[in-house]
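My questions all concern the structure below.
In this view, the complex is presented without one of its protein chains, the others remaining in place.
Moving on, here comes chain A:
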Amino acid sequence: MTVTTRATVPRADPHPTGRHLRPGGRNKTLDRLVGRQPIGIALAAPYVVFLAAVFAYPLGFAVYISFHDYFFAAPGAIVERPFAGFDNYATVLSDPAVRRAFGNVLIFLVINVPLTVVLSLLLANALNAAIRWRTFFRVSYYVPYVTASVAVVGVWLFLFNSNGLVNSVLGPLAPDPSWLVNSSLAMPTVAVYVTWKQLGFFILLYLAALQNVSKDLYEAASMDGAGRWKSFLNVTVPGVRPATTLVVLVATVTGANLFTEPYLLTGGGGPDGASASPVLIMYQRGIEQGNPDIGSAIGVLLVVGVLLLALIERRFVGREED
């Protein structure tokens, strides 16, 4: 339909008098506002309203709160919430716990994102092949993703506590202090856990992308004498680049939102804040301690940080798309 419509639109302006009317008599300005298919506006409107209500308004309000001496109060309560300038940001940036949490999440992302990309692509590639029990394996990888965090954390604790399965296998090579109470290992352990838990979702993204890689390319590569590994590197990897961009961005955003895992696995960011995440600190300061202004400042910094990181990632990972 779109192609047909385009073909009927004349390229030259048929109304030299300045009345920009289409053959059907419509105004160009109106077209620009509502598009060629006005019904699209009606279809998109509910989601726009939804976005405005749960995204734009809260975000704007969060920014407002972060610049005020703000706390939650009962309706009707007379309280003062004076403008505080950058005081909340200064408080946040001078708080060692917050700085450490941002550092922790960087460690997390450095481990989690590459691991996610590599493992999910390799596993998706394997699961895309004609292997026996393919559906079983696909479901197996997906189950942790859809299972409640509280339930799967129990499995991980069983594996990684000091007398857990992993340490039993390692014997004298087991770390002391153990994984989740070791300052150096707590965050990497959380990063590996999250990678494992979310792998199924990213495998699905890659599986979908792999369906779009033309079999002709593999045949051509085979004709040129490329083996499996070379085909993977020269056909599969470039072929799924859009999916890789998506996986990197989604993994980064998900990782920056880290909360449940350190809370459940390491008892609230232990040891000594070594696994605390910005969202965990935001929750403590904003909700538990009744300082939403501080919590919002952390949130705004997190959003800005993630945006910058996403831009950098897109510049590197998605450059060929551009």
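Just so we're on the same page, a residue touches a chain if its C-beta (ideal position, glycine included) is under 8 Å from a C-beta of that chain, and two chains touch if they have at least 3 such contacts; residues count from 1.
Just so it is clear, contacts and distances are computed from a predicted model.
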Response to the item:
In UniProt, the chain not displayed here, chosen among "Cytochrome-c oxidase", "RNA polymerase sigma24 factor", "Multiple sugar transport system substrate-binding protein" or "Hydrogenase", goes by "Multiple sugar transport system substrate-binding protein"
Worksheet, complete the sentence: Sole touch to the unshown chain from A:73, A:139, A:170 or A:308: residue A:73
Response to the item:
Answer key for A:90, A:208 or A:253 versus the chain not shown reads A:253
Fill in: Residue among A:61, A:86 or A:316 touching the omitted chain
A:61
Practice prompt. Using the definition of touch stated at the top, determine which of A:35, A:114, A:177 or A:238 touches the missing chain.
Written response: A:177
Practice prompt. For chain A, enumerate the residues touching the unshown chain of the complex.
Written response: 51, 54-55, 57-59, 61-62, 65, 70-79, 97, 154, 157, 161-163, 177-178, 180-181, 183, 253-254, 256-257, 259, 265-273, 279, 282-284, 286-292, 295-296, 299-300, 302-303, 306-307, 310
